[in-house]
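I am attaching a structure below and will ask some questions about it afterwards.
Note that one protein chain is taken out, while the other chains of the complex remain in position.
Moving on to chain A:
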Amino acid sequence: MELADKAVGFLLSAVSLSIFSYYTFWVIILPFVEKDHFVHGYFLPQEYAILIPVFAGVALLSFLCVFVGYVTIKSNKKKKSA
């Protein structure tokens, strides 16, 4: 169904745009705002701006490696038994 496709596509682009704007605001605009402004309460401390993407990237890479290894082992087992 095209409507489901369009909904998934819209959701995906909305999520990516929100992540991009949040991250840009966090990294680029927030350092120039004074410490007492209320907006600082909505954002985590600045060290997390580097830790979270690195952690997510490492998690993604390890998941990919585990997945590739699992598929390889499964196909090797099938080749051996066949």
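Basically, a contact is a pair of C-beta atoms (placed from the backbone, for glycine too) under 8 Å apart; a residue touches a chain by one contact, two chains touch by 3 or more; residues count from 1.
In this text, contacts and distances are computed from a predicted model.
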Omitted chain, identified by the protein name its UniProt record gives, among "Exosome complex component RRP40", "Dolichol-phosphate mannosyltransferase subunit 3", "SNX4 protein" or "Epoxide hydrolase N-terminal domain-containing protein": "Dolichol-phosphate mannosyltransferase subunit 3"
Option touching the unshown chain, where A:19, A:44 or A:58 are the choices: A:19
Residues from chain A at the interface with the omitted partner, ascending: 2, 5-6, 8-17, 19-20, 23-24, 27-28, 49-50, 53-54, 57
